[in-house]
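Heads up, one of the protein chains got dropped from this complex, but the rest are sitting where they should.
A and B label the chains in the order they appear, each numbered from 1.
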Amino acid sequence: MAKELLKGNEAIAEAAIRAGLEAYFGYPITPQTEVLEWMSRRMPELGRVFVQAESEVAAINMVYGAACTGARVMSTSSSPGVSLMMEGLSYIAGTEVPMVLVNVMRGGPGLGNIAPSQGDYNQAVHGGGHGDYHPIVLAPSSVQEAIDLVVLSFDLAEKYRTICMIVADGNIGQMMEPAELPEMRPVKRREWDWAVTGAEGRERRILTSIYIDPYDEEVTNLRLLKRWREIQKNEVRYKEYYLDDAEFVIIGFGTAGRVALSAVRAARAQGLKVGLLRPITLSPFPYQVVDELSRRVQAFLVVEMNSGQMLDDVLRAVQGRVPVEFYGRLGGVVPFPDEIADEIRRITSEKLTVTADPREAWYERLSARVN
Amino acid sequence: MVTIAKPENLVYQRPESLTEFPTHYCPGCTHGVAHRLIAEVLDEMGIREKTIGVAPVGCSVFAYNYFNCDFVEAAHGRAPAMATGIKRVLPDRVVFTYQGDGDLASIGMAEIVHAAGRGENITVIFINNAIYGMTGGQMAPTTLPGQKTTSSPNGRDVETQGYPIRMAEILAQLDGAGYVVRRSLHNPANIRKAKKAIRLAFETQVRGLGFSLVELLSTCPTNWGINPADALKWVEEHMVPVFPLGDYKVAEAVAQIKV
Partner (left out) sequence: MQKEIIIAGFGGQGVLFAGQVLAYAAMDSGKEVTWIPSYGPEMRGGTANCTVVIADEEIGSPLVRRPPAAIVLNLPSFDKYEPLIQPGGVLVVNSSMVDRPAQRDDITTIFIPANEMAEEIGDRRLLNMVAVGALLAMLPELTMEQVKAALKAHLPQRHQHLLKNNFEALDRGFEYARKALAQMPA
C-alpha cells in the first residue's frame, strides 16, 4: 500500500483495526483522544465493538472481560488515565489473558499537563499494578513504527498470554508523517483452550486471578516468570545508528531517541564518533547490547524526557565499566537537538569519571539552565 | 413399602447448573439460596452452556466454584464493566454478575449505574445484606440507620455516616433498565417470588430487552451476631421497611413475558 500522511493517534487506531481488533474500550483524555474518536467511527462501521466507558477504571475492566473471551482487544489512554487502569492491568496479568494498551504519555505527576513526556517509564516497565508481573513494553519513535508495533503487540500479547503496552508520547500521537498501514487482516477469533465462551459441550472454564493458597500463587508466579524468561530471550528489539565505530553512545527511546538522532548527526558532521542506541522494547530491556557496547566505547549519554528512569537499566547493564552521563527534561518539556548536541560536546571533550549516580551532576546542570 | 427413589417421588435434587463443590458460606446465610435459585433458572431455561457468570469481591468471591458454567472473577466493584466486555464480544451468550452491597453500591457504584444507563443486556443479581461480610462485618452503603457494625460500633449515625442507598430505586430511573425489582429471601413465599424475578431477569436478557437487576434482601447471621432464624426475622422486621419489596422498573415488553 502507498504511503499516506498519517497522524500518530489515528494511525495507531487504524493499525489496530487492520490487525484484527475486535473490541475497543476507552475514555477521552488528551493527547490520545483521536484514537478513541477514530475507533468510535470505524469500529461500528465494521460491525465491531466500541464502548466509551464511564472511566478508565471501567474501560480496563471491559477490556478484561472481552480479553477473557479470547477476542483481540485494546484500550488507549494517557498517563493519568493509565494510572487508573493499573488495578485492572494487575488482574489481567494475574489472569493471564492477552491485551494491548497504548499510553500516549503526558507531563506529570498529577494532572500535570498535556505535553509529551516519558515520565511513565518506571510505571510501565518496573511498576504499575500490584504484584509480581512483567508486561511487554514497546516504544515507537515514529508514526510508521507505531503502526508496526501495534500490529506486533497483538501477536506478542497472544503468544505469551500477556499484557503488551505501547508507550508513545504526545509528540508521536499528534505528529503526522508519511507511513504505510498494513492490509486489513480478517477478524478471526482463535479457539483458545482457556477462553470463556460458554461451556457448550465441554467442561466449564474459570478465569480468575485468585490463588488463595500461597503455594498455588507461587506456582502461578513461577509460570508467569517462565513466560517472561522466554520473552526476555526472544523479544528484545532496538535500533542502532552509527554504532559500528562509535566511541560515545547516546541511549534514548521514543521521541527522546529521535531528537538525539538529530544531535548525533550534527556531531558526526563535526567528525565526532558518536552513535545512538534506541531501545524499542523497554521491557524486556536490551541489557545485552548495552553490556557489549560498554566493553568497547568510552562513555554513554542517556537522554530521556524524565529524571532518569531508563538510566537505572542502563547503569545495571554497564556495571561501572565506563562513565554513564545523563540528560533529561522534565514535566512535558521536549529537548531540542541543540541541547543534546551541547551534551555530546561536553562528554566528548571533558574528562569523565564513573560516578555512582549521574543524576547528581545533571541535576545541577539542569537547575542552572531552568532557574 | 414406598420407594422414594422414583422420579415421580423426587422433590429435590442438585440443579445441573450447580457443581458438587460444598459452599464455604456460613450456616444460615442466604447466598446458598440465591445460588440455587439462579441455577434452577439456568436449568429451566436450558442456558447453562451459553452462560458466563462474573463473580465479585466479597463473600461470594468464590461463586465461580459453585456454578457449573463458565465464570470469570472481577476486581472489586468492576463486575458490570467486565460483563459489558464479555457481552459486547459475545452478544448471543447469557452474561450475569453476582454482587454484594459493598461491591455494587459502594466501590462499584459507577460501573453499575453506567451499565444500566447504557442498557447493557446483562443480568445482575444483587445481594443486599446491609453489611460487609468477607472483611468481617463493616458498615455497608446499605447498612441501616442505627445498625451496629465493626466500623459503626455505636450504630450507623446518619449525621456522619449517611443513609442507606436504595439501589433498585436509583437504577429504575435509568432508561436503559428493562427490569429492576427487589425481592427477599427471608421465607419460602418470598423465595418463590425471588425465583420468578430471577427468571424474568434472565428472560429480559435473552430477549434483548436491556439491563436487568434483581436485588435480594439477604441475611448475614455471623456478622449481624444473631442466629439464622432471628436473622430471617430481622430481614422482615428491619430491612424490608427500609428497602421495600416490589417492582421498580418493568419495561412494557418485559411485562408481556409469560413464564
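Following the convention adopted for this analysis, contacts are C-beta pairs under 8 Å (C-beta built on N, C-alpha and C of every residue); 3 or more make two chains touch, one makes a residue touch a chain.
Values in this document were obtained by computation on a predicted structure and should not be read as measured data.
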item	value
Neighbouring displayed chains - absent chain, whole complex	A
Contact partner of the left-out chain, one of A:Pro109, A:Gly127 or A:Pro178	A:Pro178
Residue among A:Val196, A:Ile210, A:Leu224 or A:Ala260 that touches the chain left out of view	A:Ala260
From A:Val334, A:Ile347 or A:Leu366, residue that would touch the chain that is not displayed	A:Val334
Touching residue (missing chain; options A:Ile114, A:Leu156 or A:Leu277)	A:Ile114
Touching residues (missing chain, whole complex) on chain A	3, 5, 30-31, 113-115, 170-171, 174-178, 258-265, 334, 336-338
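Quick note on the criterion: only the chains that are shown with their structure count from here on.
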item	value
Cα-centroid distance, chain A relative to chain B, in whole angstrom	41
Of chain B, residues touching chain A in the complex	48-52, 54-55, 61-62, 64-65, 67-75, 78, 81-90, 93-94, 110-111, 113-114, 118
Residues of chain A that touch chain B when the two form their complex	22-23, 25, 49, 51, 53-55, 57-59, 61-69, 71, 73, 87-88, 91, 95, 196-201, 204-210
